[in-house]
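Have a look at this one before I ask anything.
Here is chain A:
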Amino acid sequence: MNDLRRGLSVALAIARKDAISELRGRQAAGSTIFFAALVLLLFGFALGPDSQRLALAAPGLLWLAIVFGGLLTMARLHQLEADDGAFEQLALYPVDRRAIYAGKALAGAAAMLVLGGLLLPVVAILYGVPIGGAWLPLLGAVVLGAIGFAAVGTAYAGLTIRMRAREVMLPLLMLPIVAPLLLAAVKATVASLGGDPLGELGSWLQLLVAFDVIMLVVGAGTYGFLLED
Partner candidate 1 sequence: MTNLGFIVAAYGVILGGLGLYVAYLLRRLGIARGASRGLGGDVDEAP
Partner candidate 2 sequence: MKTRVLGFVAVAAVIGASINGLFVVPADMNQGDAQRIMYVHVASAWIAYASFGVTALAGLGYLVWRDLRLDALALAGAEVGVIFTAFAIWGGMMWGRPVWGVYWQWEDPRLTTTALLLALYIGYLLLRRLTDDPARRAARAAVVGLIAAVDIPIVHFSVIWWRGLHQTPTFGDPSKVLNPSAPLQFVLALLGMLSAFTLVWIYLLIRRYQLARLDWRLEDAARRGRVAAAHGSAMGAASVEEPAR
């Protein structure tokens, strides 16, 4: 029980540290959010100007923007440690690797949640999608998507951040893995916005939960091996 408490406090400490550096981070986080909004704007130019078509495409475009912004976010969250050589130091601490992972993943999920949450109104405005009463299941989808993305992203960012060609390796590894997450999140979003006529919202949210749980377990289990690098 003591180990659990210690692990939790380590995780929270790491998450707090990341949150603080995000808030102080000289607009790096803000730039990423702006980038994602820009992507949404550009999708408008690519697929418009027919507003009906854009409204239909909106859920998919929202999540694509979240994914692209998310890639930058996860990389940024590991950049600081990589630059300072902190990974090697972290590896020396006699602390449960899973706690370190949990802390980083928590920070990642929070950052993704902020990203997703801020993009919702952008989508609503740009693509004319009325959110209204659907905000609760929508938020649920964003939360679950954020957790899942951060779960894999933490492991892969930790892995790629010290590699050659790291800018391309993280997206290259992440995109195939998050395909089911993307699929499910978009479907859940569509269902939420449309009033869930086919009653499939629950299934998609369940899939997201399954993805999250599996990736968190595997991520936590393997993170230690990445630190030992």
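We take it that a residue touches a chain if its C-beta (ideal position, glycine included) is under 8 Å from a C-beta of that chain, and two chains touch if they have at least 3 such contacts; residues count from 1.
These made the cut because all candidates are chains of the complex that A comes from, given by their letters.
No experiment lies behind these values; they were computed from the predicted model shown.
S.K.: Which one of these touches chain A in the complex: 1 or 2?
M.R.: Contact with chain A is made by candidate 2.
S.K.: Give the list of chain A residues in touch with candidate 2 in this complex.
M.R.: 152, 155-156, 159, 163-165, 169, 172-173, 175-177, 179-180, 183-184, 187, 198, 200, 203-204, 207, 210-211, 214-215, 218-219, 222, 225-226, 228-229
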